[in-house]
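Okay, handing you the structure first.
FYI, not all chains are in this one, though none of them got moved.
Chain nomenclature is as follows: A and B, assigned in order of appearance, with residue numbering initiated at 1 for each chain independently.
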Amino acid sequence: MELYFHWFDLLGIAVFAVSGTLAAWRKQMDGFGVIVLATVTAIGGGTLRDLILDSPVIWLTDNSYFLAIFSAAVLTILLVRNRLVIPNNTLQIADAIGLAFFVIMGTQKALDHGTSGFVAIMLGTMSGVCGGMIRDVLCREIPMVFRGELYAITCIFGGLVYVQLLGFGLAQMPAMLAGMVALLALRLAAIRWHLTIPVFGKKANDLR
Amino acid sequence: MELYFHWFDLLGIAVFAVSGTLAAWRKQMDGFGVIVLATVTAIGGGTLRDLILDSPVIWLTDNSYFLAIFSAAVLTILLVRNRLVIPNNTLQIADAIGLAFFVIMGTQKALDHGTSGFVAIMLGTMSGVCGGMIRDVLCREIPMVFRGELYAITCIFGGLVYVQLLGFGLAQMPAMLAGMVALLALRLAAIRWHLTIPVFGKKANDLR
């Protein structure tokens, strides 16, 4: 099980790195910009969570994360250079799998540090979405996650399912799996049927 | 006294959360964006201070902060939706009270960790202004606090009064109160008479 976890973790890392690479491509950054954006997108959320929990930052002692990031970035550059288009749907589904894993693992890590279930869900969501937020800030964009897609809400939902099931006395492993499946199902439904949450604000004006 | 402190703290948190909510409204963010902006505005400065001091982040173990933030955000949304306008003056005065409290408490916390008075004033000011800076960056704005209003200077002034009075041998409690009153008085004067500090730079050009 543990072994599967590490592979899912690397999958999530790699998918997030692809999204960072594509963002750097859209902004015409240089090779260093590509690597930085791929890296912060992939590990930014988890790093922030670890800093706040005062827990050792995981990639300080495990190079396999960077191997996953660099492989994903180089592969993406090669594909884009050769005009091979990555199907958007494939990316979104892989991203959803990585997200499910990140959020529930992040929630679990916070609980391990003795936080309340509420704070744990918040830190789990932070693990999933903050990397992308830093990516967008470095690209001078308002974070995508604020723009009405059903993304962050699915993280909160998955974390809630997990914490509730633990509260009902379920063992850790089935509760984690259930949380991941719940998150994944809602996220895939959102992708499939373009579910959105209402955008708040001055409706008449267009976005600036 | 301690009890009053906690209530002032929650007042400051709530007022900062209102300012984050209004910023999200202006940028037409979704419900998640509102919550994130309200939260980072309210706790961003204190979190950064705690990370730098290597002190446990306070909201990890106290949910009352989030209760204050969410209540403030929901109330603000309801008011704005119903076109009830929050008087700008009321907001600014509440913000000044919250600021006075945040800055002096942050300065005290740094002193408790053994920093010099100078660094303590810097960390106190950081507690007061960094939440708003992160809010503005996430909204793709140049931080308001850099724009000539007498805001950060009042934080430095209040911290200076507090640290000086401690240096003159005053007890902690009266020194804190004096620092808060000094900060509040200067901030209210700045609001009342539109005091500014000179903006530095290429005067002839307009802002980009």
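Assorted remarks:
As a convention for this text, a contact is a pair of C-beta atoms (placed from the backbone, for glycine too) under 8 Å apart; a residue touches a chain by one contact, two chains touch by 3 or more.
Bear in mind that the values here come from a model prediction, so they are computed numbers and not experimental data.
Shown here are 2 copies of a single protein sequence; counted across the entire complex in this file, the number of copies is 3.
Note that only the chains that are shown with their structure count from here on.
When chain A is fitted to chain B on its Cα atoms, the angle of the rotation, on a 0 to 180 scale and to the nearest 5, is 120 degrees.
Remark: chain A and chain B have CA centroids separated by 30 Å (rounded to whole angstrom). Residues 51-54, 113-116, 118-119, 122, 133, 137, 140-143, 145-149, 151-153, 196-203, 205, 207-208 of chain A touch chain B in their complex.
Listed in rising order, the residues of chain B touching chain A in the complex are 24-34, 36-37, 47, 51, 54, 56-57, 59-61, 63, 66, 77, 137-140.
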